[in-house]
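A single protein chain has been omitted from the complex, and every remaining protein chain is retained in its original position.
Chain nomenclature is as follows: A and B, assigned in order of appearance, with residue numbering initiated at 1 for each chain independently.
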Amino acid sequence: MKSRHDWVIWIGFAAGLVLTFGLIVLPVLNGVWLSMHSAESFIATPHWVGFANYIKLFGNAEFWRATLNGVVYALVSVVLQLVLGVGFALVLNKSFPFRGIIRGLSILPYLLPTVVVGVTFQWMTDGSFGVITALTRSLGLGDIPWFESPSAAMASVILVSVWLWTPFVTVSCLAGMQSIPQALYEAAKVDGASNWSQFWHVTLPQLMHILSVVVLLRAIWMFNKFDIIWLLTKGGPLGATQTLPVLAYNKAFNLFDVGGGAAVATLGFILLSGIVAIYFRLTSEDRGK
Amino acid sequence: MSDKGDNRGVSRRTVLKAAGVAAAAGILQSPYVRAAKRELRLLHDQTTAESIKAMRDAAALYEKERGVKVIVDSVPSEELYPRILAGIRGGRPYDLTSIIFVAHMVSLAKEGQLVPVTSLINKYKWGKRILFPLDGVHYYFPWAYALCWLYYRKDLYAQLKLEPATNWNQYLENARKCMTTGASRRYGHTTPIGSNVATNWMTFGFMWAQGVTLFKDDWSLAINEPQVRKEAAAYLDFMSELYKVMPPGATQFGFASAMQQFGADQAAHAPYSGRMIEYLEQKAPNLADKYGIIPYPNSTGQRKAVNHGYKGILVYKTDMAEESMRFLEWWQEGPYIDFLHSAPLNYQPARLDIYDDPRWKADPLIKKHAEAVKTMRAFLSDDKLIIRSIDTEGPAPDLRPSKVFQSNVLAEMIQNRLLKNTPADACVDEAVTRMRQIIA
Partner (left out) sequence: MKMTTHIATKLSKRSRRALFGRTGIALAIAAIAAWSFFPIYWMLLSALRKQSDLFSAPTLWPRNLTLDSFRNLLNLTDYPTQFRNSLIVATSVVIITLVISVVVAYVLTRFRVRGKSFIVAGILYAYMFPPMLLAIPLYGFFVALGIADSLLGLIIAHCTLTLPLAIWLLWGFFKSMPFELEEAARVDGCTRLGSFLRVVLPLSVPGIITAGVFTFLLSWTDYVYALVMITSDEHKTLPLGIASMIGSFELRWGEAMAGATLIVLPLFVMFVFLSRFFIQGMSAGAVKG
């Protein structure tokens, strides 16, 4: 049913769409174009090499390790964010005094710029002056090797990432929980369901939709995260925390291999797209049922 | 019911206005207008408040004397090169920038972005290993050394009856003896081992003293030779001993950690340049007269080294290139010394005549620490002193040693030995293999 001035809306829509995609698609295409060339820097004349960059990557152990690191980092971070986020939301959904303030506190980490968090964490774990160092020493735990071993470094980076971004999950869950009809809980209680049972059979299914989107968004963002890893470890030690974005940056800006860096980024993009496509296939099947 | 189309109209108008402003701004930024306005754009990486002020003062003075405005921007050193590239790629290159790594200069010169400064270079006499000509043409105009040596606590040495070390065993002994336990413990030595620029600059002095080199004159890997491999392995084993007297968290140490730990009496030895002395004066004045300086020793006591470091300026091929050269020349004659004074002990002059210049010597810190300045000057004329850095290895300025530097191969070699306890030979093996891949 058309009506007057519909065209205003259509123009707004078209303009908005063009802007959104123009600003994103064009640089992406430029990046893919770069990946088919070899260039020592962003001002050098690129030479066409076709798929040579990609072939070199496929045979490079460092690339595969970076992919694995990225998957591990994204997976573990998201799982922890999910578990903690849902857990926090459950607790924060109850009534207790000063609930508003506590909720505010729990969301605070998300607001902080990554730079601030990276530096604060390094300050707290500094081997000579850090407060956590002092704490663990006084508790008899000695010195925790935050970044002194490859696996510890990955754990530390994951820890900071979880601290930073769990609030996103928490808030989404809290929001979702508001819309769960109280009647469902009443019915479950009448049936004699325990707290855990209520959670598992009432809360969780109702949160599924939100959680699936949250998980998708968080997984994409975690996989592409650059600044927190760069600020904390620069991909070290010994490449233990080097994920694909970090590798791409290193190649393009430090190793005089812009085409290689672009290729890494493109491959990461393709990998991620594949996973997202699978995700959509699975969820649309669910809906179809 | 009338429709309130006004909201839409207002936003349309504002959008058009904004676009108009953007277009106007674009015109104003264009090179024609810039040249007509006679503006120089300078980017430097010395981000301390004092240095920024010194540069801005020089800019203001130049505008007063020559009528050309100089816009000064500053950026941390790690972001210097990406910023330079972003400017060039985006069509708004700087006219003058500072530069650190020789390879960046090589890369920019290859792309035809730079203007030779040979005539200005020939005006002065320079210290050792500070000029980086490409086929006889100079693009790199050095404005300071950034050599790295070792500091030790003179008061502790006097107290414990220690002598400045000339070999590794003695150094380890001294470090161990200076250690204390307790709530605020003091460690023997501190140095970064992470994969970063700080490690590359501060931690390999011992390796250079031991005689390790990376490239031969034909660019094959000198470190691949059996004798050199042995020395590199010996260095790694020494570092693993030294690691035991270092504070925890060495993978996270950066430039500042060494100064902070030395100044807070948390480490008895620390590597740095003259900036350490300035730091002590500012933040730990009780230690400002209790430091001593030694170069890095080798295992036998027969050789010593300092780690090489340098800061330069590049002049770019923009339409203001001639003016840029004039500015550089003008700057070198006077305001340069004021700039050096913004960090008088850290900015070790590369021009030999400065050391005798009464204007330079008139700085209070330089006067107070005349001993240290003498030592620093002596480094430049000591024929027996090895001055090396990873990215200046090899027979000529080139990208290859820089790739070794930026890929942190040597830092990872240390991490392999120290964090994973891999035997030294295997570490060297892996490093050599990776270096081959990188420079291929």
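Note that contacts are C-beta pairs under 8 Å (C-beta built on N, C-alpha and C of every residue); 3 or more make two chains touch, one makes a residue touch a chain.
None of these values were measured; they are calculated from a predicted model.
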Chain not shown: contacting residue from B:Glu79, B:Asp353 or B:Glu371: B:Glu79
Full-complex contact with the absent chain, from A:Gly127, A:Pro150, A:Gly176 or A:Gly239: A:Gly176
Positions on chain A where the hidden chain makes contact: 1-6, 8-10, 12-13, 15-17, 19-21, 23-24, 26-28, 30-31, 34, 42, 87-88, 91-92, 94, 96, 100-117, 119-121, 123-124, 129-131, 134, 163, 167, 171-172, 174-176, 178-179, 195, 209-210, 212-213, 216-217, 220-221, 224, 226-227, 244-245, 248-249, 252, 261-262, 265, 268-269, 272-273, 276, 280, 283, 286-287
Residues of chain B in contact with the chain not shown: 1-5, 7-8, 11, 18, 21-23, 25-30, 43, 47-49, 71-79, 82-83, 86-87, 89-92, 183-184, 197-198, 254-257, 260, 263-264, 275, 283
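As a convention for this text, only the chains that are shown with their structure count from here on.
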Mean-CA-position distance for chain B and chain A (Å): 35
Chain B-touching residues of chain A, taken from the complex the two chains share: 4-5, 8, 12, 40-45, 122, 125-129, 133, 143, 145-150, 153, 233-239, 250, 253-256
Interface residues, chain B side, partner chain A - complex: 3, 5, 8, 81-82, 85-86, 88-89, 103, 107-108, 110-111, 113, 194-196, 247-252, 257, 260-261, 264, 266, 399, 402-403, 406-408, 411-412, 415-416, 419-420, 438
